[in-house]
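With one protein chain held back, the other chains of the complex are shown just where they sit.
All chains are identified by letter, namely A and B, in their written order; residue positions are counted from 1 within each chain.
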Amino acid sequence: MRISNTSIAGFEGRSVADADRGVLLTGLVGGGCLLVAFGLFLSNSTLTVVPVVGFLGATTYGWFNHQAATVKSVTFLATVATTVVLGLISVFLIARAVPVFQHMGVRIFGLTDPVRVFGITLLPGVGELWSTSGDVYSLTPMVWGTLMTTVIAMLVAGPLGVAGAIFIAEIAPPVVRESVKPGIEILAGIPSIVYGWLGFVLISPFVYEHLGTPGLGNMAIVGVVIGLMALPTVVSVAEDALTSVPNSMKDGSLALGATDWQTIKGITMPASFSGVSAAVLLGVGRAVGETMAATVILSNVVKLPEPLYNVFGNTISLTSLIASQYGNADGMHMQALFAAGVVLFVSVMVLSVVSQTIEARMKRKLEGQA
Amino acid sequence: MSTATRHSLRSDQSEAFTRLTDGVVGVGITVISLSVLAVGRVVTGDTAAFGLGAFEWIALALAAMGSTVVALGVGSFVGTFETNPEERGTVGPALGFGGIAFAAGGLTASQTLGLPLVASLAAALVAGLAVGGFVTLAREDLGTTLPAGGFALFVGALVLTDVLAAGWTWAPEGFSVTFPGYMVVPVLAGLAALVACWAAVSARSGFGAAGRQSAAYFLVGLNAIGMLVVLATLILFIGVKGFGRATQGIAFDPLALEFRWPFVMDGYNFRPDQPNGVFPAVVGTVWLVIGAVLVGVPLAVGAAVFLSEYAERGRFTQLVEVATNGLWSTPSVVFGLFGYAFLVPRFGNTTSLLAGMMVLGFMLLPLVTITSREAIKAVPDEYRDASAALGVSQWETIRSVVVPTALPGIVTGVILGVGRIAGETAPILLVMAGGLRDDAPSVLGSFQFVARPPFVVNDALLQSAPALPYQLYATITAGVSGNEEFGWATAFVLLAVVLSFYAIGVGTRIYFRRRLQHE
Partner (left out) sequence: MSKATSESTTTAERTTTGETDERVDPEWSNYEFEGTPKMAVEDLDVYYGDDHALDGISMEIPERSVTALIGPSGCGKSTFLRSLNRMNDRIRSARVEGSIRLDGEEVYADGVDLVELRKRVGMVFQNPNPFPKSIRDNVSYGPRKHGDLETGLLARALGRDDGDELDELVERSLRRAAIWEEVNDRLDDNALGLSGGQQQRLCIARCLATDPEVILMDEPASALDPIATAKIEDLIAELAEQYTVVIVTHNMQQAARISEQTAVFLTGGELVEYDDTEKIFEDPESQRVEDYVTGKFG
């Protein structure tokens, strides 16, 4: 039984049963100040500081006079702020990208030559894929680069990560588990620029020397490096999913004379399937959004690999496009980078929502048996 | 009917059998390790011992393993060894061996014999189906050992007969890559040794369900060890390469109480005769973290308290949950773009430390919200009920019962979050920049009061500042040659800083979890 007495209230005062005037007034002043401050900040005014001080004053007054109501409203505002940040990101990203979407239309995903089926042009060609002088910006090479590196990364991180999670959750003796799990969690913290550095000074030259690639850096290296980077995350989250399967279910299987491995395959894995796939999806999200490794390892040429499936070819990814070109971009060029950001943002959001849905389903499924 | 078939509880293998299987596994693990070293060029085809090259040794070992594995299987089949195999194989191994045969058949047909695509595909299919079918239909002991042993013998023979030698090359069409023999041999050898070990482990437990379990555990365990070895090697490598330069010239004068650590306490001076340091970047990172914590943590903890204590589950909480999870997975470079469009124009139109702080604060927001919510949720409802039953108001309960109980969890979340943002490069790339510098940003000394709004200004906050991760990036873009040592040392310091945050965070979490369980 929770002790929450009201539904979500707006600003202070409304939620309090004995809504006295002081609370209401403080709330109005504080809330008003905050709204004004937000408005002024958006319009880029140095006067923003005045209402901010007003808000702080109202909050301080409220803290000493109406503490409970003040805390409730301030925490509510903090909650709203979280949502507002996401909203602001969407608005500012999309607003900057709209002109280039308008300018390019469907050609933003265009190829050099038009795509025709039975003489009908489905996708007009762009001639040149990326030209700042001609104001032509097709995101196809970057999307392809991101796709290829992500697929390679998940081929590395997916199976190995799930197998690692099975080892930690089900097979390892307790002593090993208790030292390996935190170790993996710590390894998840290695910054991506460090992976990038290793890829740049070690792996790229090595591959160039021994595998005869035409230049330094290629999608295969980036994919493997990102896969390694996502590995600890996948292991850690998948392990959580596996251990959330109730022990009583595993006991039931063992008591029937199934081996541990049969229990893992027949009971634990199917029961935690959604959780494990959510872990892998999380890893995919990481791989899609990974910036620094791709930026420093790839040579960032805006072209498609020849042929398309040549994973040892060089190209550019959505993230590395932004990181490598923001410095000398302005006008439409900069907007094109924002368009790349929008594509990234939307795909990662979709992944996030899908994995949350899957996870919620698993929770319901396991709770259904209680 | 319950006693119609009564098996003995025990199933024992003969000692000779166990010793043979153990031998195969021992040799196999040696071959796998050698192969890994050979791929890393630590061992090469020229490395010789007792008059034989490394590759010859590997090939001989494979041949020996292959024949032993085949012998084990045949011995089990004719009844020399007491085993407990199923009457036919299972799908997993059939797919695995079928796949290997498919690839081998197809590649041999197309690359070695030069057959056209259709013919090669046909060859691959025939090979794959034949082997896969055999594994499925044969009794489990033969189906496991014959293909595994055969594969090892095949690879061993290829190398011993010099069909596959160090100088051999293969450039697959359509890929801009050339695989030399000295890479292909160890990769194939490692794979063959792995498969042979797998079969031997299965045989050791007498095939059947027990055998499949041992064999699967062998692979899964090896994977876990491999994973840890790779990640530990990465860290060790950076440690070895960077430690020397990073700790060069450390001096401590106990009398003058003077401590000098040049790499960490000096700036980047651009003079060739003096060693460079990362002091400004360290200071910049510290300020970034402080700023981000000031921006992100109060908001995050507030939101977590509201969501778990005040709000009732409904549309609104669901929306916030989706938003926090969305923010959590938003790529860091997108945060950078957002800062570039939203913050930079509002902070004097230049990249600035303040913008960096705020962007990283926004990144910290979801990380801390999620962990704090979990920590608050973990506080048992009995505590709340007990407090309420004593007539304590809701806010008093939150303040004196809920938050103190959840505090360790919240702090852990903050530490882990700080560890993550301290190593972020992409966002500050766009909103803060700040390359290699000699002087550290002096934030505290730069506050000034002015007569017009916003009344308080701080130049240090409104200028770009260096930071460790960005410094490493700048080292790469500035051209690594000649600066590599500096880069390794920077990477080492960065790794040390970030991983200490993680280690402390994970450590506190384990500590408090234990304490909670013992109560």
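Everything that follows uses one rule, which is that a contact is a pair of C-beta atoms (placed from the backbone, for glycine too) under 8 Å apart; a residue touches a chain by one contact, two chains touch by 3 or more.
Nothing here was measured: the structure is a model prediction, and the numbers come from that model.
K.L.:
Hey, which of B:64, B:191 or B:210 is the one touching the hidden chain?
P.N.:
Going through B:64, B:191 or B:210 one by one, B:210 is the residue touching the chain not shown.
K.L.:
Just to verify: which one of B:56, B:86 or B:459 makes contact with the chain not shown?
P.N.:
B:86
K.L.:
Which of A:249, A:332 or A:354 touches the chain that is not shown?
P.N.:
Residue touching the chain left out of view: A:249.
K.L.:
Return the single residue from A:258, A:284, A:304 or A:358 that touches the missing chain.
P.N.:
Per the contact definition at the top, the residue touching the missing chain is A:258.
K.L.:
Write the list of subunit B residues that the hidden chain touches.
P.N.:
Residues in contact with the chain left out: 1-3, 6-12, 86, 91, 136-137, 208-210.
K.L.:
If you put the missing chain back, which residues of subunit A would it touch?
P.N.:
Considering the whole complex, subunit A reaches the absent chain at 174, 246, 248-249, 251-259, 262, 266-267, 270-271, 365-366, 368-369.
Basically, only the chains that are shown with their structure count from here on.
K.L.:
So the centre of each chain is just the mean of its C-alpha atoms; given that, what is the distance between subunit A and subunit B in Å?
P.N.:
17
K.L.:
Give the list of subunit A residues in touch with subunit B in this complex.
P.N.:
Residues 1-5, 7-8, 41, 44, 46-50, 67-68, 71-72, 74-79, 81-83, 85-86, 88-89, 92-93, 95-96, 160, 163-164, 166-168, 171-172, 180, 182-183, 185-198, 200-202, 206, 210-214, 218, 228, 231-232, 235, 258-262, 282, 285-286, 288-292, 295-296, 307, 309-313, 319, 322-323, 326, 337-338, 341, 344-345, 348-349, 351-353, 356.
K.L.:
Which positions of subunit B touch subunit A when the two form their complex?
P.N.:
Result: residues 41, 171, 174-180, 182-183, 209-210, 212-213, 216-217, 219-221, 223-224, 227-228, 230-231, 234-235, 237-238, 298-303, 305-307, 309-312, 314, 316, 319-338, 340-342, 345-346, 362, 365-366, 369, 381, 384-385, 388, 393-398, 416, 419-420, 422-426, 429-430, 452-456, 469, 472-473, 476-477, 480, 484, 487, 491, 494-495, 498-499, 501-503, 506-507, 510 of subunit B touch subunit A.
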